[in-house]
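What you see is part of a larger complex, with each chain still in position.
Read from first to last, the chains carry the letters A and B; within each, the first residue is number 1.
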Amino acid sequence: MLRRLLTLTERFTTADTALAHCDLMCGVYDPAQARIEAESVHKIAQKYQDSDDPVFRDRAILIKEERAELVKHHLSVLWTDYFKPPHVEEFPHLHDLFWRAIKQAGDAKKTMDPAAGEKLLSMIDEIDEIFQKTKQS
Amino acid sequence: MLRRLLTLTERFTTADTALAHCDLMCGVYDPAQARIEAESVHKIAQKYQDSDDPVFRDRAILIKEERAELVKHHLSVLWTDYFKPPHVEEFPHLHDLFWRAIKQAGDAKKTMDPAAGEKLLSMIDEIDEIFQKTKQS
């Protein structure tokens, strides 16, 4: 256990671990970017259900499509730019969590059921929790 | 004074005031979107100053350009989609504040001096303060 912690520490202190959300090394990451778009995905589906205006409903479909695409993008950036090998070692389900969350963003495109957006939001919360833990360490 | 408050209240309760960050009416807005990109703008300029690798510096210039463009976009959305006439009446310098903030994002493209990003961040803080006040009302 101690050995594992040492290995982790060691890896974190190597010069080359920092990447960034802009692929430079700006070091600025925030799951809020994905969450804000996911909240929009969720709300759009709700508004769609409450409306019977065909133009509004059409626009809801196309705008939700774009917002969900942004969720995918922001999650993908977090996954491959922020998280490093030691994180994956510490949180072995990280890959699977991101995979299912990005898939869920795709599923939220396919339906106007607000439940899809809700499920997406709870997955982003799960990711955020891990993110906060890695920030503290 | 009371009259003005009444007028404001009245306007806020009319059905048609809600627009949204996605031009539907999802109602999801958050100055965090602009701030995260502005933090990146700021950090990139710092990293540029600390580096003498010409490829890194070139990339810093081009990536800062994109990040600052996103700041402009997010600020513009807040200004024209979230804020409504009663807000402008309550905060008469709102237009000018946004104008200068978006211009500042343009200025932050033009220089590698981190001070430009810092100034941009403080302007976004000012906008955020107003935003939070309008949220409570």
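Everything that follows uses one rule, which is that contacts are C-beta pairs under 8 Å (C-beta built on N, C-alpha and C of every residue); 3 or more make two chains touch, one makes a residue touch a chain.
Computed from a prediction, not measured in an experiment: that's the story for all the values here.
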Homo-oligomer size of the whole complex, from 2 visible chains: 6
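In the analysis below, only the chains that are shown with their structure count from here on.
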Between subunit A and subunit B, centroid-to-centroid distance (C-alpha), Å: 23
Residues of subunit B that touch subunit A when the two form their complex: 20-28, 30, 32-33, 36, 39-40, 43-44, 47, 56, 59-60, 63, 66-67
